[in-house]
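One protein chain is absent from this view; the other protein chains keep their places.
Moving on, here comes subunit A:
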Amino acid sequence: MASADEPVRARSRRGADRYRWSARGFVAPGVFLVAVLLYLPLLWTTFLSLTDYNGLRDPEWTGIDNYTEMFSDPQFVGSMLNTLLWVAGTLIVPVGIGLGVALLTWNLKGGTWLRLPFLIPYALSGIGVGVIWSFILGSNGALDQALAAFGIADTPRWLLDSPLNTIVMIGATAWQGVGVNALLFTIGLQSIPKEPLEAARLDGATGFRLFRSILWPMLRPLTAVVVGLSIVASLKTFDIVQGMTKGGPGQSSETLALTMYKKTFVNSDYGLGSAIAVFLTVVTLIASILYLRQQLSSKHEG
């Protein structure tokens, strides 16, 4: 009996092998693309960050020199502080206002029409937003002229003084980003089941009480996504700053992404630029993991 079974099992194993190999064949192109387009650049950048490379010669191994140089550079510390300001600022302003807009309009008839204008700037590229706002905020720009019409002549130097320049640039980002945050929060609000809401209302919850006890906890999964996206986006802030101040005057409004760009492409110090890129990647990764783990853990579900 057993001997009669053998060939059958062998055949089926061969079949499984063939199946496995053909499956691998189908997966291979995808794996190859991901490897070449995503893993390879990451590994290459990490490798470059441990070398001295000017784009002309072959990279020269220098170990952690670039990292020591990076952390001992006061300019790098300045960029890091500005980047932190961006993270905090974009959490408070575009996310906060976005939530506000969503809360005020989701229950209204025609609320879509009220939210729509906020979405229009989202169609612009970051550089476009930067160029437009630099004309508004430049010395004697549109804003100064508008204020002068009301007799306010002594206006702040919006883009020349730090940290005001970073703050107004966060404002420009908010102008663009509020709409999409409002849209996401609205979707979240609309997906909240009707029953608990009605129950809460019957219990007399309205206004802030309703928001704090019912809406906010039930929005949590969506808030986690919006805040997570906002943290990642603000850590890599580049386009608006490049379009408005180029990190200046001096380095007063420089972010880490700008420092990375300058070291790499302006100074052709590819090693140091890569080190900053790796640092930025690690920080973003850690921030995302810590935040999402804390937010989406089962503790909060109950």
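By our rule, a contact is a pair of C-beta atoms (placed from the backbone, for glycine too) under 8 Å apart; a residue touches a chain by one contact, two chains touch by 3 or more; residues count from 1.
Here is the rule we use: contacts and distances are computed from a predicted model.
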item: The complex's invisible chain, by UniProt name, from "Nonribosomal peptide synthetase MxaA", "tRNA 5-methylaminomethyl-2-thiouridine synthase TusB", "Carbohydrate ABC transporter substrate-binding protein (CUT1 family)" or "Sarcosine oxidase subunit delta"; value: "Carbohydrate ABC transporter substrate-binding protein (CUT1 family)"
item: Sole contact to the chain not displayed, among A:Tyr19, A:Phe71, A:Trp113 or A:Phe135; value: A:Phe135
item: Sole contact to the chain not displayed, among A:Leu56, A:Ala123, A:Ala153 or A:Leu202; value: A:Leu56
item: Touch criterion as defined above, residue of A:Ala16, A:Ala35 or A:Leu290 at the omitted chain; value: A:Ala35
item: Contact set of subunit A toward the excluded chain (per top definition); value: 31-32, 35-36, 39-40, 43-44, 54-57, 75, 134-135, 138-141, 157-161, 245-252, 261-262, 264-269
